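One structure, as structure tokens, below. Some questions next.
With one protein chain held back, the other chains of the complex are shown just where they sit.
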Amino acid sequence: MVKNTYMRWRLPLICLLWEIAMIILFGVFVRFDPEADAHWKEEWHQKNLTSDIENDFYFRYPSFQDVHVMIFVGFGFLMTFLQRYGFGAVGFNFLLAAFGIQWALLMQGWFHSFENGKILIGVENLINADFCVGSVCIAFGAILGKTSPVQLLTLTLFQVTLFAVNEYILISLLHVKDAGGSMTIHTFGAYFGLTVTRILYRPNLEQSKDKQGSVYHSDLFAMIGTLYLWMYWPSFNSAVSNHGDAQHRAAINTYCSLASCVLTTVAFSSLLQKKGKLDMVHIQNATLAGGVAVGTSAEMMLTPYGSLIVGFLCGIVSTAGFVYLMPFLESKLKIQDTCGIHNLHAMPGLIGGIVGAVTAAAATEEVYGKEGLISAFDFTGDYKDWTPTVQGGFQAAGIFVSLAMALAGGAIVGAILKLPFLGDPADENCFEDDVYWEVPEDEESGLYHMHDPTLKPVTS
Amino acid sequence: MVKNTYMRWRLPLICLLWEIAMIILFGVFVRFDPEADAHWKEEWHQKNLTSDIENDFYFRYPSFQDVHVMIFVGFGFLMTFLQRYGFGAVGFNFLLAAFGIQWALLMQGWFHSFENGKILIGVENLINADFCVGSVCIAFGAILGKTSPVQLLTLTLFQVTLFAVNEYILISLLHVKDAGGSMTIHTFGAYFGLTVTRILYRPNLEQSKDKQGSVYHSDLFAMIGTLYLWMYWPSFNSAVSNHGDAQHRAAINTYCSLASCVLTTVAFSSLLQKKGKLDMVHIQNATLAGGVAVGTSAEMMLTPYGSLIVGFLCGIVSTAGFVYLMPFLESKLKIQDTCGIHNLHAMPGLIGGIVGAVTAAAATEEVYGKEGLISAFDFTGDYKDWTPTVQGGFQAAGIFVSLAMALAGGAIVGAILKLPFLGDPADENCFEDDVYWEVPEDEESGLYHMHDPTLKPVTS
Partner (left out) sequence: MVKNTYMRWRLPLICLLWEIAMIILFGVFVRFDPEADAHWKEEWHQKNLTSDIENDFYFRYPSFQDVHVMIFVGFGFLMTFLQRYGFGAVGFNFLLAAFGIQWALLMQGWFHSFENGKILIGVENLINADFCVGSVCIAFGAILGKTSPVQLLTLTLFQVTLFAVNEYILISLLHVKDAGGSMTIHTFGAYFGLTVTRILYRPNLEQSKDKQGSVYHSDLFAMIGTLYLWMYWPSFNSAVSNHGDAQHRAAINTYCSLASCVLTTVAFSSLLQKKGKLDMVHIQNATLAGGVAVGTSAEMMLTPYGSLIVGFLCGIVSTAGFVYLMPFLESKLKIQDTCGIHNLHAMPGLIGGIVGAVTAAAATEEVYGKEGLISAFDFTGDYKDWTPTVQGGFQAAGIFVSLAMALAGGAIVGAILKLPFLGDPADENCFEDDVYWEVPEDEESGLYHMHDPTLKPVTS
């Protein structure tokens, strides 16, 4: 079957119309948060602030920039491991994230920052928009190389919407704590993406199997993504935590969990391979599972050794997932998961939700202090009578809600993405940049084609 | 004509002599700002500070580091797209920026931080020095691949000098606001560079045309530069704004403008190409135009939707510039602009100046608050009777001054760069690293030469 992948009218149209829609909606709804508004000096006097440094900008902006790097360089380059899909990995990730953050500012704004008919945005909204888009980047990993940019923008529109609904249910209705997003970002994003790729199952994908591998330098590009995700994950998990000790603690816990995870990833990468050699796929991905799995609990009193234990387990689970579970998912469940997000985000995300529920349920006044406990779990107002046990129960409920939203939402969105006019590539053109990109001239010289192991270099 | 590109005496001589000059001038003039001086604790008591966190270091250092990354990795790697000029792109950018920041500290210091015969430097001076060098990196983009390192250092010396004069006229004499440098950095830098490359016009440059393209991996290296520029641009535009709401607002406006710009760049990249495929040159460059174009207005109450509109337009203007204007500039006006800085910096810079003038002129007490308006535009002292309309007029004047300085300065400096002993490469050696660099051994193995599409791989 010949597929029509000609993008010339479809892609520009969707980009322009949707961006115009953003402009109109921003014009109607979006204004600056008081801390970013020129009236702030007047608020200053009313709030008895003594210094500009009290502006939330200074508490969160460095973390925001780190998160921003994770979304665009981290996820973008992590996916450049494919030998002939580097442009698509970095470029489509760029496109969907740039659209997604705008739509997320609106969706999350309506739910969380809506006052007197206006959405008021500040640095925390920017971080949350990046977080929301992070879940789309995760889902993109499952369908990497198999979708058109129009499909990806469509996916982004729907997934951001569902993310915001799910987040609202968890954070606002169930009073769940999930500052680093084990549930809202990773569990939701990964199971959503896995469901979508299941719906989009391609029985003849082995036609492009030879392009699904990496080449030497593409693996090094991917390591840029890995390392930026790994290094900045402490910022990710602490970016929207409470000011002060909570941000501080979240960074420390994440640092510890990630360090531990590297060791068990290396151990199992070597152990599960007969020749005992290390596999770059594991190093690029499973080393990050420790960050995913403390996403909920990092701001709690998980303690450094607790974090080491979580990281220890996740390195094992994630690496074993790549070796044993991924082939099973593909052959038995027809889930073709290009980047292995099941191993990096889905399983560690679930673990993260569980660790968060247990850590919350185990909280005591002795460990947190009276004031600390109230502040850590926001046991004020309607929730002033909540106990850690109740909190733990609602945390657990959050896992199931996220899973349900992901599976139901992914099924619907997957079906939408099957619409024929969205321009998906034929099976033999998957994992191949030149369907949607102008590819430079080294193709002619033989170098680009040489990446294809079935071809020999051009000789005179 | 055989050119003498032998650098052994010329390059070391100029590097050593100029660095010695820097040492002497720093010795005579440069001291620490009070906030970086060991006497600061004493100032503390006098100024009734309550905390070390009031030190300007904590307000600006994270933004400084982001700007620093933009100058060295951002600009450096953005220019690595050429298949055989990666060393020159990253390496010469490194060299000229390292020299330029020292000279900028002096030049800007004499104009702005001179007290009792000494230049007092703190973190804000470091940022401004990086900004100044940013304009040189922009100009470098126009002449990339066609100049010797001695020419580039000479260019840097003069351009930094003229930048500081132009900046002084705008900021100090005309009381113009330009925190993100739409006029001082982008308009000035780009038109300066375009004038220089016009003067250095090479009628036979098509001799190295085959090397002006990219190869697959060089385009990925360039995307590292693009993404770091894109991600950190909110820091760039907010780095030297007033503490508090102004920095906060500048970051938000820039974030919005850049997001919008990506969508229209993708739309027009696909639309303007018959096959509808995306062109990496556009994605690498035009996506950044939105940051350039809010350089003046980002710290003002441009509002998020205003920013989206500016980004929307600039993505279109910049991409269309690559497709239609650039060939015209080369064939008709003899402007050979290697990186397309006319599309990324010149036009968006002008737009940025205009947007800034309009935004300033449209400012009202209602939108800014009484105190906010005075603080945003510094309507104090000699300027206490200024109105937004007056400010808008002077902003507009700033555009013309910057343009005039760029054209006149570029013409003179271009003429200087034609001096024969500066060691520029022959036409057939342009865009070729091995004129000035030791190139590693893969050349011998055929790999390096294979990048040249006219050659076939070596066969036994």
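Note that the chains are named A and B in the order they appear, and that numbering of residues resets to 1 at the start of each chain.
Note that a contact is a pair of C-beta atoms (placed from the backbone, for glycine too) under 8 Å apart; a residue touches a chain by one contact, two chains touch by 3 or more.
The model shown is predicted, which means the values in this text are computed figures rather than measured ones.
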{"item": "Residue among B:G76, B:G145, B:G180 or B:G372 that touches the chain left out of view", "value": "B:G76"}
{"item": "Listed residues A:H45, A:K274, A:K332 or A:K384, member touching the removed chain", "value": "A:K274"}
{"item": "Residue, one of A:Q151, A:N166 or A:S260, that touches the chain absent here", "value": "A:S260"}
{"item": "From A:I283, A:L325, A:L422 or A:V435, residue that would touch the chain that is not displayed", "value": "A:I283"}
{"item": "Absent-chain contact - pick from A:I71, A:M223 or A:V439", "value": "A:M223"}
{"item": "Residue numbers in chain B that touch the chain omitted from display", "value": "6-9, 11-13, 15-16, 18-20, 22-23, 26-27, 30-33, 35-42, 50-53, 55-58, 61-62, 65, 68-69, 72-73, 76-77, 80, 86-87, 90-91, 94-95, 98-99, 101-102, 105, 121-123, 126, 149, 217, 221, 224, 434, 436-448, 451, 457-460"}
{"item": "Footprint left on chain A by the chain that the document does not show", "value": "50-51, 53-54, 58-59, 62-63, 66, 83, 213-220, 223-224, 227-228, 230-232, 234-235, 243-249, 251-252, 255-256, 258-260, 262-264, 266-268, 270-271, 273-280, 283, 287, 301, 303-305, 308-309, 312, 367-369, 371-373, 375-376, 447, 450-453, 455-457, 459"}
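The rule is simple: only the chains that are shown with their structure count from here on.
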{"item": "Angle of rotation relating chain A to chain B [CA atoms, steps of 5 degrees]", "value": "120"}
{"item": "Chain centre separation in whole Å, for chain B relative to chain A (CA means)", "value": "32"}
